[in-house]
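Note that this complex is displayed minus one protein chain, with the remaining chains in position.
A and B label the chains in the order they appear, each numbered from 1.
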Amino acid sequence: MKIFLITLAYLVLAPVLGGLLAGFDRIVTARMQSRVGPPLFQPFYDVLKLMAKENLAVNHFQNFYILCFLVFMIITGALFFAGGDLLLAIFALTLAGIFLVMGAYSANSPYSIIGAERELILMMAYEPMLLIAAIGLYMATGTFIVHDMIAIHRPLIFQLPGIFLGLVYILTIKFRKSPFDLSTSHHGHQEIVKGLTTEFSGPALAMIEVAHWYENILLLGLVYLFFAWYPPAAVAAVILTYFFEIFIDNTYARTKWHYAVKWSWAVAATLGVGNVATLYFLR
Amino acid sequence: MKTLFFLMAFPLLPAVLLAAVSAARWRNAIVKMSSVVLAAAAVALGVAHVKGGTSYYAVEGHWVDGALFCGEIGLSLYLLVKGFLSRRYVVPLLVVLQTGLMIYSEFFGGVVSAERDLSVDNLSVIMAMIVGVVGGLISIYSLWYMKDYHAHHPEIPNRTRSFFFVVFVFLAAMFGIVFSNNLRWMYFFWEVTSVCSFWLIGYSQTEEAVQNAFRALKINLLGGLSFALGIVYLAFVHKTVDMSQLLAMGQAAALIPAMFIAFAGLTKSAQMPFSSWLLGAMVAPTPVSALLHSSTMVKAGVYVIIKMAPILQNTAAGFVIALIGGVTFLLASATAVSQNNAKRVLAYSTIANLGLIVACGGVGTFEAVWAAILLVVFHAVAKGLLFLTVGTIEHEIGSRDIEDMHGLITRSPALAIFMLIGIAGMFLAPFGMLISKWVTLKAFIDSNPILAILLAFGSAPTLFFWAKWMGKLLAVPHTPRRTAGQIEPEEWTALLGLAVLTIGACGLFPLIAAEYIEPYTMQLYGHAFSLGYANLAIMGIMLGALILLPLGFFYFPKNLKYEGAYMAGANLPGNLSFQGSLGQPRDMIIRNVYFRAYFNEASLSRLGNWITVLLIVLMFVTAEL
Partner (left out) sequence: MSFLKKSPWILHYDGTSCNGCDIEVLACLTPMYDVERFGIVNVGNPKHADILLITGSVNEQNTPVVKNLYRQMPEPKAVVAIGICATSGGIFQDCYNVKGGIDKVIPVDVYVPGCAARPEAIIDGVVKALGILEEKAKALKEAAHRQPVEVEESSHD
């Protein structure tokens, strides 16, 4: 019953929180650039506006993939917050991501396909670290089940500092933050127009936005796991992590794709693997 | 017992008939009927063995041993002649060595036959079902394929009769491998599959084909030599050639012969440094690639390794084998990124997945074995489907280049959907390969996290190359044009059959796991891995969602306004071209990325070969210690 309630809360609250987070992001970013920035609720205005706009599409398949993207993103989050299997949640996240990429491919536009390929490159870049994070959590807790990980009441962060840092590193990719906002970005500027999302307008774009909100909350949930033994600390950690990502976003220029892959893999191979090795030898 | 014999002997009947008749009508009838019979017999065996343990059968009389021995000599002579005629003297050398060894042990080893020649357990039942059902479907497919193949390549001598003869002999030999408990028997069937593979790779008799056929032969003979060494060692040291006794004699004693046999398994399943033969084998007609080089024969290699798993469990040598598999998985997956030839991508992915299975076998714990068997099943059906679809696509669009498959979903929706099912089956969430990977990861972490890390790094390029291929298929060009080709009923049967199996295997996998795999690991280890029910429920939901989702294609959203793709405002009418810088129209051409500079085939394979050669040395060294 409790699990059911949490899942329900997730379904309802995640978009709200995600939207607020996006608003907060935009304000903080503006302040960092000594601007005032939009109102906190701006992301909601944007999405509601998009819903009212005309649905322009290149072909009739493309929006279907976006619907799948949203649906599977929600399922992924539900799996995670219902305390299910972390690894399955990661796989489901990949599936959702693939649907977005397929939508962009389907539109058969030069910009969206370049964006789609870059998105795949980025997925290739972060996938090892994400799996290593799951491996590390499993080694520290003996389970992939999120519910049991939380029930352990031990500060996982002390066992998994390297993995946590590695995860924060790839979260820059997942949050679509500079220097890794190669495939599309939340800002109005992008050297490949809007990359992945170029060909989606109106309601389809709104769906993408909402899916991103769900996704961001899920990712922050992952951060939460490391501090779950003491919820206030966990919430603080989540906020600090996100703030840190915004900070990085505003201090780094966009990089090239091969640096994204090299660095992410290097981080996974050093911080991630180092941490796993330590756990293995201490076991 | 009767079914076993039937499965091993029956294919020889159509083989002989097919070699004799030349009328296409008769050939069609014979192939179809015998495929159905084989598949039915294999499934019947499967049904009869639900939750069954291991049963052993002794074959009365030594005439079978004698016949097999004569067969062996015959094969050796065939290869000797082939080797000498083509002046490839390594072949006769290897043949003489291994046949010499076998003859020596035959006459001086003392042990001529095992107590129990045949055995059947849940693993071999699963293998038999794969060989029977997938093999049957692929044979039916070949009927159409070979006809079309010769229509397209008039310069290649038409040897269709021999082709089907070899295919059915091969099927018999495959059943032989999975049912043999007597290692000598298994060795004989093993050699038969090597020779069949050799013949089929060289089918077209072009220079390249002959070259590659001999490369495959040499590597497989090397494996055969190692197999022979293992048998001779067993016969002399332990006075047995019985697989079940090998498994029962305890890790310390069994490790050395097991290493030799596992080495043979590595060559047959094309692990690095032996992977080159499988890539060369892609010159064979596509059904051959599907049948021998992805679904069945290469699985014989991993089959023996899975069989040896209880011996390898928790040994240094086993860990080294697992590392070989893991390194192969990582590097083959990475290499696949750089390939645009569909069959080569499939070949690299096959090598990679076999690597994963080998890694599971090397780890050898019950979880790992559980995962390995599921990987075998799912890979066989999905890869078979992919190969056959590529074969059909090649005939439809005249190319096996992935770039040419752009927008296949509008040109030939049925083929594109088969392709997508196959690809999704290889790497996406609710499908089998991923379930198995999930268990594999767990098994690896529980044993040694290095393997899990190899898996983590190898999965990333896997995702990349499959997804970009999918994207190619799904792109919707602005002016759809249909391909002219028709899909023949034989193709439909095979493709639809395999597609249904790919999806069905996901739905049925809890059943496969509970009825076959769990009893198998239970019997060997006393433990069985079972998925939690919660997870099953989750997988069910996801599978359901995925089945519901295709319905979306029939849903045409209203209020949709169509507008060409954004091309910086320079679109020309039709949205297929844009205004270039000097005012000329330029066609919009979209190509995938292959990163040849980073995922370089030559340097990756060099790296892989060095690492794995060292590992193989290490494997034998640690087994000795």
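Following the convention adopted for this analysis, a contact is a pair of C-beta atoms (placed from the backbone, for glycine too) under 8 Å apart; a residue touches a chain by one contact, two chains touch by 3 or more.
Predicted model only: the values in this text are computed from it and were never measured.
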item: Selected from A:T7, A:N63, A:T76 or A:S201 as touching the chain missing from the view; value: A:S201
item: Option touching the unshown chain, where B:P154, B:G250, B:G526 or B:G569 are the choices; value: B:G569
item: Option touching the unshown chain, where A:G37, A:P155 or A:G274 are the choices; value: A:G37
item: Chain A, residues in touch with the chain not shown (by the definition above); value: 26, 30, 33-39, 42, 45-46, 48-49, 52-56, 188-190, 193-194, 197-202, 205
item: Chain B residues that touch the omitted chain in the full complex; value: 559, 561-564, 566, 568-573, 579
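Keep this in mind: only the chains that are shown with their structure count from here on.
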item: Residue ranges of chain B in contact with chain A within the complex; value: 407, 409, 428-430, 434, 438, 441-442, 445, 448-449, 452-453, 455-457, 459-461, 463-464, 467-468, 470-472, 474-478, 534-535, 538-539, 541-542, 545, 549, 552-553, 555-557, 559-568, 588, 590, 592-593, 598
item: Contacting residues of chain A [partner chain B, same complex]; value: 54-64, 67-68, 71-72, 75, 79, 84-85, 87-88, 91-92, 94-95, 98, 101-102, 104-113, 116-117, 120-121, 123-125, 127-128, 131-132, 134-135, 138-139, 144, 193, 198-199, 258, 261, 265, 268-269, 272-273, 276-277, 279-280
